[in-house]
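The complex appears here without one of its protein chains, the remainder shown in place.
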Amino acid sequence: MDVSNYVYLSALLFTIGAIGVVVRRNAIVIFMCVELMLNAANLAFVTFSRIHGNLSGQVASFFTMVVAACEVVVGLAIIVAIYRSRRSASVDDASLLKR
Amino acid sequence: MLTSPKLDYALLAPILIILATAILGVLVEAFIKQALRARLQLTISLAGIVIAFEQLYRVRNQGSSMAAITSVSIDGAGIFLQGTILVLAFVGILLIADQDHFAPQASALPGSIEEAAALESGRAQTEVFPLTLFAVSGMMLFPVATDFITLFVALEVLSLPLYLMAGLSRRRRLLSQEAALKYFLLGAYSSAFFLFGAALLYGYSGSLSLNGLTDAIHGGGGNDVFLLLGIAFVSVGLLFKVGAVPFHSWTPDVYQGAPTPITGFMAAATKAAAFGATMRIFYVGLDAAQWSWKPIISVIAVVTMLFGAIAAISQRDIKRILAFSSIAHAGFLLTAVVSLNQSGLAALLFYSVAYGLATLGAFGVVTLIRDSAGEVSDINRWLGLGKKSPLIAATMSLFLLSFAGIPLTSGFVGKFAIFSAAYESGNIYLVVVGVLASAIAVFFYLRIILMLFFADASNDSVSVVIPPLLTRVAIFLSAIVTILLGLAPSILFDVAQNFAYFIR
Amino acid sequence: MSILTTLQLLPLIGAGLIAFLPVSNAKLVKQVALGFAVLVMIVSIFMAFGFEKSERSLQFSESRSWISAFNINYAVGIDGMALVLILMTSILVPIVFLAGWNESENGRWSVKTFYILLLVLETMMIGVFAATDVFLFYVIFEAMLLPVYFLIGGYGSGERAAAAMKFLLYSLFGGLLMLASVIGLYIISTNQGGGTFDITKLSELSIDTATQNWLFLGFFIAFAIKAPLWPFHTWLPTAAKSATAGTSTLLLGVLDKVGTYGMIRFCMSFFPEATKTFTPAIITLAVISILYGAFLAIGQKDINSLIAFTSISHFGFITLGIFALTSQGLSGAIFYMVNHGFSTAALFLTAGWMIKRRGSSQIADFGGLQRVAPVLAWSFFLAGMSALALPGLSSFVSEFLVLVGSFAKYPVAAILGTTGIILASLYVLLAVQRALHGETPTSAAGIIDLNLREKIAIGPVIAVLVLLGFYPKPALDVINPTTQTIMTHVGVSDPIAKVVK
Partner (left out) sequence: MTTSTNLVYLIALPLFSSALLLLLGRIADKWGHIFATLISASVFAVALIEFFAMQGRDGLARPATQKIFEWISVGSLHVDASLLLDQLSICFVLLISGVGTLIHVYSIAYMSHDHDRRRFFAYLNFFIAAMLLLVLGDSYLNLYVGWEGVGLASYLLIGFWNQKPAYATAAKKAFVANRVGDVGLSLAIMIAFTQFGTVTFAGVKEGAHGASAAALTAIGAALLLAAAGKSAQFPLQSWLGDAMAGPTPVSALIHAATMVTAGVYLITRSNFIFDASPTAQLMVVSVGAITLLFGAVIGTAKDDIKKALAASTMSQIGYMILATGLGPVGYAFAIMHLLTHGFFKAGMFLGAGSVMHGMNDEVNMRRYGAIRKVMPITAATFGLGYLAILGVPPFAGFYSKDKIIETAFNAGGAKGILLGGAALLGAAVTAFYMTRVIVLTFTGTKRWDENAKPHESPILMWAPMAVLALGSVTSGFLLSSGGALVNWLQPIVNENHENHAEEFLPPLVVSLMALVVIAIGVALAVFKYRTVPLVAPTNVSVFTKAARNDLYQDSFNEAVFMRPGQKLTSGLVKTDYKVIDGLLRMIGWIIQTSSTAVRSIQSGFVRSYALIMVLGVLALVVMVWLVTL
């Protein structure tokens, strides 16, 4: 199979993630969409690593996973905190700061 | 035979010291008893910063060297920016030291019994100090990182603590949490773009390092689509951090919602770090492809300058005004980026110090103006403060004048340096737009001064609290530097010029 | 250390000293301020005696590195033009102090602040004329707006905050345009072997035509706003209406001169070609200013805005003289700047006393003042005569020189400008008639005449107007070499009389 298809796939995943962030209301889902985008990047890294025949891309994907994990920690902490005080995980409810 | 990688610990030491101090802070938080914590945390943090700065000073002449197997390049600009970040962090921590701004227990439900109890018993948590230091370490790494992995990691290390810190405000908890949420979601979103862009650039060049990227561009042969999309996506991440239009939307909301000392620290230090990284990526990594990104960044610079200046005019909240002002300043700094010359770099270095300190000072003043419910950031209620406390009003005016770029303040010299760099590079239209944007911006800065001094005090309880010693020191330092750099900019500018170089 | 630096330091030292005086002792503050102002005046007169008028180059020069990265220096030095303007400044400041002895007392802030602001302003006013480094000039040019801003906003009357804001925004806008040009000049000098801000070196650059035009405009618009020239004038009447008499005097008498000074010092020296290109347009603006200012002055009901509009008309004359580019026009314009300073001082100070006594600035609220307060009335009348350039007063000499100088090259402009003297007689005499003549309304009957302090303040102003009217030679002798230098630099010479004897 042509390796470039993986690139297309990663682009597709990334796009889905990017659109998801815009269209979904639930903070957790939005956050998962972001994770999807990160994973799309990972896929791209790995694919390119394969194309170029060096390992940098694969290393990068490991780093990304670790960072994504950290992000989860921080993100969930924030989302949970706001859920506790608002009893809602909808990002549209948190819109006091404006104009 | 495998050899261990040569890491050059001496060069990395400033970052490592900050990281170590941060970890020490976590330990302190865990093991030291409540009553001592705040004071100890503060001492440790400041000491860490001082030691890091001392180490940085020691290696200042060892610029032009790569560390950590070429992942980090300690060159002039890098050292200068690290120094800048340390100084800003130092002043920022002086502001943060006033624990009155922070929720005693950030995890507690706003308005809950636990919160009240924590407040009453003085069992306040002081995690803000280690968080700050983690962020500082990320900020220090960001502008010296030379490959995309390091860049991404640094970006996240600097961002994640900030997301949390934005939610720590003691008063108006909901707003603070909302700010944290917005900052986090959008920040993560932009990091994803950055990462995907990095992946595309890797796809283009087959190397994660900036040097490899340059070589690939010079060599040609790669897929230009990857290059161009990569540039665009990486830019998104960077432009988000610096707060450039159209990736600025988070700025006013987060600035407003976050605890004021954090806003000050974030506005000052993040800008320095992010612009440092931006400069490095564009100068070192993408210089050869400047035909592709220069026009785009120029357009963004123009839009950002004008947008920031115009949008600020109808704002009534001082923190939002300063947020839009920071957007306009991001536009000015982008002008320095597209100059693509050494003067531009020197100007940027100088500007980040001047602007950073003035910003910290300004937010420091904002923390002092309060009523019974906490800070008053609605400037309509600032009317006539000049009568009540002339000194504070005058100091605030000084910072505002510096933002406005009035001569004899540091802001003017910075602006002058940036505009001359832009002019030198032939981007005269950027100078003209910059000048026009400054003219518009002057209006809202002056209006605040006008409200402070020329309007009669409205009959309400707004007053200036007597500043805690450290806040006073922070504001005083910022003010002194703002004036000093206005009167005798050479003391810093010569340094900035000497340090204004990147190595490849 | 150059005497020029001393001159700039003295008011600063004064301001510093006042900062340590007790707020409650207003009298002491005023005395110290006046003392320093007088000292500055004496030193500047002393300097004038040491000035070598035959020497064409800059005198009392001093240069110290300031911002080495950009080769920016603290560089000062004066030629004849700068000398007369500095003299004017240093003489006017103590007079303003004396004349407005009590005007600081109803302000938003203390008397102390008032005098600190004024002394700082004096330092800058001297510095702006002494600077021979464009960057230094620019810095002072912009920074000196702030004391005025606070003086208007803090001690003025009426819509003072709005007036101060309008003044500052307008001026800053012009200043920013100039900043772009200043930077442009610097970069060009960098490209031509060594970046510099030195006026002399910058005037030797060779700049291509298009660039010259743009840079010229940047400078010129800034100066046209400052001066102010139609249609950039609308800030002036508002400011003059709100500011105290002393502030207005310094604002119109000295600060606005920086505009016309800059046109000569910078626009002409740096961009001789562009100067020639834009001359017709500028002459047109100047003539419009002359007539427009005069007409609007006729239509004013407020005495301060009337004076402001007369000044717009006069700045039209000055600009006309400058851009006529003849030795008479240029010398006349420079001399005009000095005379206008004193003349406006006389107008604003006397008007200020009238307003303070009557509690209104509407001309209609006065009447028959000549019967009630003859000395005050006479002072105002003479000031008015100076405004309409009555021969025997110094403004006549300069107005005549401007007109005769511009006629040779721009006869239509000169003729139109000459009709301005009719309008001048109207605006002055209408005000004189309404305020000084006629029956004294009961409300104005209680106006008391000038006291000794006020007489001492206005005396020297009128004396200068009369003396320089009869014997302008000392001033002209100093000004003429500057004029010649500039004309040589721009590359123009006087038109030769058609009939040679």
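Chains here go by letter, A, B and C, matching the order in which they are written, and residues are numbered from 1 within each.
In this section, contacts are C-beta pairs under 8 Å (C-beta built on N, C-alpha and C of every residue); 3 or more make two chains touch, one makes a residue touch a chain.
Predicted, not measured: the structure shown is a model, and the values here were computed from it.
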| item | value |
| --- | --- |
| Contact set of the excluded chain (shown chains only) | A, B, C |
| Omitted-chain contact residue, chosen from C:332, C:352 or C:460 | C:332 |
| Selected from C:292, C:315 or C:353 as touching the chain missing from the view | C:292 |
| Interface with the undisplayed chain - residues on chain C | 230-231, 233-234, 292, 295-296, 298-300, 326-328, 331-332, 368, 370-371, 374, 378, 385, 390-392, 396-397, 400-401, 403-405, 407-408, 411, 414-415, 418-419, 421-422, 424-426, 429-430, 432-433, 436-440, 470-473, 476, 480, 483, 494-501 |
| Hidden partner interface residues of chain A, rising order | 18-19, 21-25, 30, 91-92, 94-99 |
| Footprint left on chain B by the chain that the document does not show | 181-182, 185-186, 189-190, 193, 224, 228-229, 231-233, 235-236, 239-240, 245-247, 249-250, 252-253, 291-293, 295-296, 299, 307, 310-315, 440, 443 |
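Rule of thumb we're sticking to: only the chains that are shown with their structure count from here on.
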| item | value |
| --- | --- |
| Which of B-C and A-B has more C-beta pairs touching across its chains | A-B |
| Rounded Å distance between chain A and chain C, as computed from the means of their C-alpha atoms | 65 |
| Separation of mean Cα positions, chain C and chain B [Å, integer] | 44 |
| Approximate Å spacing (C-alpha centroids) for the pair chain A, chain B | 25 |
| Chain A residues counted as touching two or more neighbouring chains | none |
| Residues of chain B that touch chain C when the two form their complex | 346, 386-387, 390, 401, 404, 406-408, 412-413, 416-417, 419-420, 423-424, 428, 431-432, 435-436, 438-439, 442-443, 446-447, 450, 453-455, 488-490, 493-494, 497 |
| In the complex with chain B, residue positions of chain A that touch it | 7, 10, 14, 17-18, 21, 27, 30-31, 34, 37-38, 40-42, 44-45, 47-49, 51-52, 54, 56-57, 59-60, 63-64, 67, 70-71, 74-75, 77-79, 81-82, 84-86, 91, 94-98 |
| Complex contacts: residues of chain C adjacent to chain B | 65-70, 108-109, 138-140, 142-143, 146, 150, 153-154, 160-161, 164-165, 168-169, 172-173, 176-177, 179-180, 183-184, 186-187, 190 |
